[in-house]
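One protein chain omitted, others in place.
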Amino acid sequence: MPKLTTQDILKLIDGLRAEGFEVISPLRINGVVKLAKLPPGEAPLLDYIRINNSPKDFLLPCRESLYKYRSTATLTSYGLKIRFPTAEGPCPVTIMPECTLPKSKIAFFGIHPCMVNSIRYLDKVMLSDPADPYYKGRRDGMFIAVMECEEGDDYCLCGMLDSYKVPAGYADLMMRKRDGGFLVRAASEGGKGVLALINKTQEKDGVPELVPKMKEKYTFDSTDEAEIDRRDAKEYVELCTLCAACTVTCPTCYCGDIEDEFSLMDPANVERTRLRMSCQRKCYSMIAGGTTFLKTKDARFKWRLKHKFPFSERAYQLKGCIGCGNCIAMCPARIDFRKFLGRREA
Amino acid sequence: MRLAFYSLTSCEGCLTTLITNLGPNLESLWNIFDIDYFKLVREPVGGSKVPKADIAFVEGAVVTNLDRKKLLEIRENSSFVVALGTCASSGNIAFTASRGVKLKNKKLRDVEIFEAEPISSVVTVDFELSGCPVSAEEFTDALLRLINNIEPIQPDYSVCYECRTKGNDCLLEKGRVCLGPLAMGGCGAACPSVGSPCYSCRGPATEADLEAYLKTLEKKGLDKKRAVLMLHMFTGKKAKELLKNGE
Partner (left out) sequence: MSNELNPYLPRPANVTSVKNESLDTKTLRFRLINWTAPFQAGQFVQLLLPGVGEAPFCIASSQSDPKHLELTIMRRGIVTTASQYLRPGDAVGIRGPLGKPFPVSAFEGKDVLVVATGIGIAALKSLILYLVENRGKFKDVTLLYGARFPEDLVYRDEIRRWSEKIKVIITLSKATPDWAGLRGRVTDHLNEVELNPSTVAAVCGSPAVMTSIADELVNKGLKKENIYVSLERHMKCGIGKCARCLIMGGLLVCKDGPVFRASEIDIRAIGE
């Protein structure tokens, strides 16, 4: 197991860039730690606990164009005219959508195992039949260099969800801190190739598993749908302002919205856009006529947890919660679902 | 379809924003619609100061007796009235600033000054488009929806939603009072993104919960009075309504 210095890491990243990867790593930007595109020559931030965003922001952007089409619409002062009267026979006008699928080679460098698990969850959702071609375009050929985590903060809970374990096939390089440097081992052929670039070879495997220390320990009694419904969430949502920070910063919240966008100038040129949605927002569960299914803060809080636990387990045999604790740490009121679902251990 | 753009007592910033920020859309707006009046740009068509219009956009708060008279005339001559900007929809800074001040002697010839009110206090408003100044994109969207017989909408999320989407750190965490959780989004969290707290210039969010917000401040040991003071600054009449519901 080779030990690398920061200089080696920089060389390694240059090697990845030479292979055409866009390197994304944790960085401190204006005092905020978040994942961002790593500028050439700059070292990634590898000593951190929590990031403000997640790989989701790169795989499922907040706003993305699905396709464009030229409609037959013209704007009149009495509304959009989409009608084309035909003298004889079928109308020659058709809607022909045009789209270019994203094709990128992303390398996540230095993300924690919990975030790797979030990619696994998004894969399950987005690549299940029929696969989402936009997600797939970004996901294919991805390189993941995992920075193993030693210690969590007050809100981390990967220890109790086992999400500090990196699932098989989800890492190319595994890194952990050791005496001012980094112990790096390749976990895939791609990883071995990158290590070879800097003349480091893989030695014998067999490193002990690193279990991050949790500051607070909880046990969940049951995460059944019936159990979540039965529990009283009143005291938890009392302070909720429905700001939706919990779902925005959650690495596995993938709910979306699709809208048509066009300008007054050229209404025939329409862009169909996918945007993010949150179950904490009113329009999430609104159907035609204005009926909203999730009316109260209480219902929305429970809905989020139901989607994370029982619903995901049923549909994908995988928990939607990867234990990063972002929904607690980013909540202005620090609403803690751990206390709602379980008990704190001494 | 005939449109008219009026201005009551205001900085005329909303109409100026439309002129500057609509860009090339302004031209198509001009070509498609019959614009019978546009304060700053076009004199009223047909001699009447308040021409008949299908949709009237009104910026500014009602402050003087002339404003009141004009607004009533606008309502009479327009089928649909849209309050344009925070002044028109909630009274903005003028609402709070004109209260507790002696206004009796403030008379200039035949202009009398009263406590500022949003236009909804005087006439029925069909739709409110808040923002200080109003956003050109939201204006276009609302106009398109209106002419297509679709109910126009404003964002249903708060400023926090956009702020967190941008990956910012929370200002409340840094011990600063920020109205983000209460404020209507749509601005792209312009202020918090540069480290300046939100003053809720777009009015309260559709599901703003003042009670929960004040309790959150209390939990964090932040100044609740300051929050209420900040809320009064831009949110005008709506702050008053929010506080009434909260207590």
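Read from first to last, the chains carry the letters A and B; within each, the first residue is number 1.
Heads up, the rule we're going with is that contacts are C-beta pairs under 8 Å (C-beta built on N, C-alpha and C of every residue); 3 or more make two chains touch, one makes a residue touch a chain.
For clarity, every value in this text was computed on a predicted model and none was experimentally measured.
**Q** The complex has one chain that is not drawn here; which of the drawn chains does it touch?
**A** A, B
**Q** Of the residues listed, A:56, A:307 or A:338, which one is in contact with the missing chain?
**A** A:307
**Q** Going by the contact rule already stated, which one of A:225, A:238 or A:298 would touch the omitted chain in the full complex?
**A** Among A:225, A:238 or A:298, only A:225 touches the chain that is not shown.
**Q** Considering the entire assembly, which residues of chain B contact the chain that has been omitted?
**A** 148-150
**Q** Applying the definition given at the start, please give the residues of chain A touching the unseen chain.
**A** Residues 66-67, 69, 71-73, 79-80, 82-86, 90-91, 93-101, 125-126, 128, 130, 132-134, 225, 254-260, 262, 267-268, 270, 272, 277, 284, 286-289, 293, 299, 306-307, 310-315 of chain A touch the chain that is not shown.
Going forward, only the chains that are shown with their structure count from here on.
**Q** State the interface residues of chain A toward chain B in the complex, per the touch definition above.
**A** The contact residues of chain A facing chain B are 31-32, 34, 52-53, 57, 62, 75-80, 238-245, 248-249, 263-265, 276, 278, 281-283, 297, 330, 332-334.
**Q** Quick check on the complex: what are the chain B residues that touch chain A?
**A** For this pair, the touching residues of chain B are 1, 22, 24-25, 27-29, 32-34, 140, 143-144, 147-149, 156-158, 160-161, 164-165, 167-170, 172-173, 180-182, 205-209, 212-213, 215-216, 219-220.
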